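This is the structure, below, for whatever I ask next.
For this view, one protein chain was removed and the others were kept in their places.
In order of appearance the chains are A and B, and numbering begins at 1 in each one.
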Amino acid sequence: MEYSWEDLRAIFVMQGFAGISLFSVLLLMGLGLALIFGQMGVINMAHGEFMALGAYTVYFCSELTQSLAPSFGPYYFVIAIGLAFLGSALLGALVEWAMIRHLYHRPLDTLLATWGLSLILQQTYRSIFGAREVTPELPGWLMGSFSVSDTIDIPINGVFVLGLAIAVTCGVLLFMFRTPFGLRLRATVQNRKMSGAVGINTEKVDRLAFAIGCGIAGIAGAAFTTIGSTGPDSGSRYIVDAFLVVVFGGAASLFGSVVSAFGIAQAQSILEFFLEGTMGKVATLFFIVVVLMFRPQGLFPGKVRSN
Amino acid sequence: MIKPTDQQTFLLEVEGLGVSFDGFKAVDDFNFYMDRGQVHVIIGPNGAGKTTVLDLICGRTKATSGNIRFNGKEIRGMNEHNIVRLGVGRKFQNPSIYEGLTVLENLELSHPKGRGVFSCMVFRRTEDIQKRIEEVAEEIGLLEFLETEASILSHGQKQWLEIGMLLMQDSDLVMLDEPVAGMSVRERAETVNLIKKISKNRSIVVIEHDMEFVKQIADRVTVMHLGKVIAEGSMEHVQQNPKVIEVYIGH
Partner (left out) sequence: MFKTLFKNRGEWIAFLATIILLAVILPLVMPIFRLNLIGKYLTYGFVAVGLVLLWGRCGVLSLGQGVFFGLGGYCMAMFLKLEASDPESTAIQSTPGIPDFMDWNQLTELPAFWVPFKSFPFTVLAVIAVPTLVAFVIGWALFQRRVGGVYFAIITQAIALILSLGIDGNQGWTGGRNGITDLRTLLGWDIRSESAQYILYFVNLILLFGCVLVSKYVTNTRIGRVLVAIRDREDRVRFSGYNVAVMRAVTFAIAAMFAGIGGAMFVLQVGFMSPSLIGIVPSIEMVIFCAVGGRLSVIGAVFGAIIVNLGKTTFSEASPELWLYLMGGTFIAVVMFFPKGLAGLMEKLFSLKAVKAGFASLGSKMKGLVSKSDAKAEEETSSTTPLETPTTNSGK
């Protein structure tokens, strides 16, 4: 197939923007994971289900608004995002208390246990919301797109999601590096015993960190509703990508997660246009795995792993 | 074991060795020569880079500059297991043994026969090996504990067991990182005897803080400070050195 220079430019820009929506979701997923996995060393295989919970929360709010207060339609979305965060964070805290905290010294077992949790959550969603994919009624201001040129349209929801992702990222960075809790978390990560000895309640720190990581996954779910419909297994479809984002970026580096989320999303999105079906994703994942074989520490290795 | 033919060369020559972590020079232009059959002790205040030197020699940390020659062969950049196979044994600061196995099994696993995947699969405990294990166990005073699970040994016995594992490996050079840390007075005395006994046919590098202990075992002493050698010689010699007194002994 032949593409003219003009076509190629338009394809790149359009796919680039489609990629930006994917980037935003991956980034939000990756951030939560980076917090839980990168900082605490816990593999949460149910992370995708926390994302799905966020998405279902938005759907639920949308349904509720529709039936109770249709006039509230344009505004509910913002509140729903907050609820998505809270819902996932609460469930996260519960899971940490019931399960994760007993398994901190057995990371591989945590992985299996959280996989079990993800099966249970998926089935729960299926029982409550049905096996069919659902889409919330998005407010009007999120729809449509602005045209930059004849061949290039930029969808508003993409821009909104990007903004959301950037805001959350900044929030997490500020939280980690500018608040007393962030300091405690970083201290606990570096030396658990010592932190306990100087009076940090490490159990509480763990629980809160896990809850926040899950909460961010909830926001990822809310963002996800603007670009796709939600099904019981929507979350699990993103889990491998999200883990690769974190590992590829360098597990302890939040900045690395941002860069690798961007790279992976753009590569997938642009390759998808030129290759058939899922092969864009296959090519991207394959590339990452090969890179990781030669550079397992990822793009931006942190100091935490040097031991 | 010492081969009389190459007596003239050093067993271990370390020249201009350096390593930096994120710009911090943990070891800098480190020179170190070792004869056969010597006990050489490295002392120095905390953070002087003593353990790092051992890590560099045995390949656990990769050096950024310098040379390490063992028996005349450059070993810098080699894999840990290859360095071990040449005859360099390393004991860690905390006793690092296989807690779930018996003393006998711990020693057996350290026997140089059966280090490859397939030789490992066909390994049999022959008479010779059994004898060698008993010899070493006798030397480290654990003969009556051969069938005991290593996890229930006392701290001192664990340290000895790890030394015994190095003896099983038939190392020409044995590196001991703080072998008497956490030991009782009696255990210390026995360790002194052990080190003297085993130094008869191999060379030993020891890192230690306990000056009394160092005096009893050291043929030569190297004093390190901030990654560099500041004095070297006999114990009496370095104790006179004003620099040493300033940074270390005078404290």
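We take it that contacts are C-beta pairs under 8 Å (C-beta built on N, C-alpha and C of every residue); 3 or more make two chains touch, one makes a residue touch a chain.
All figures in this text were calculated on a predicted structure; none of them were measured in a lab.
The missing chain, though absent from the view, touches A, B when the full complex is examined. Touch with the chain omitted from the figure is made, among B:25, B:69, B:85 or B:209, by B:85. For the chain left out of this panel, the touching residue among B:17, B:75 or B:97 is B:97. If you put the hidden chain back, the residue from A:142, A:187, A:200 or A:292 that touches it is A:292. In the full complex, subunit B touches the hidden chain at residues 58, 60, 79-81, 84-85, 89-90, 92, 96-101, 105, 108-110, 112, 114-117, 120-123, 165, 169.
Against the chain not shown here, subunit A presents residues 37, 41, 43, 99, 102-103, 105-113, 115-120, 122-123, 126-127, 240, 243-244, 247, 276-279, 281-282, 285-286, 288-289, 292-294, 296.
Assume only the chains that are shown with their structure count from here on.
Once the centre of each chain is set as its mean CA position, subunit A and subunit B turn out to be 49 Å apart.
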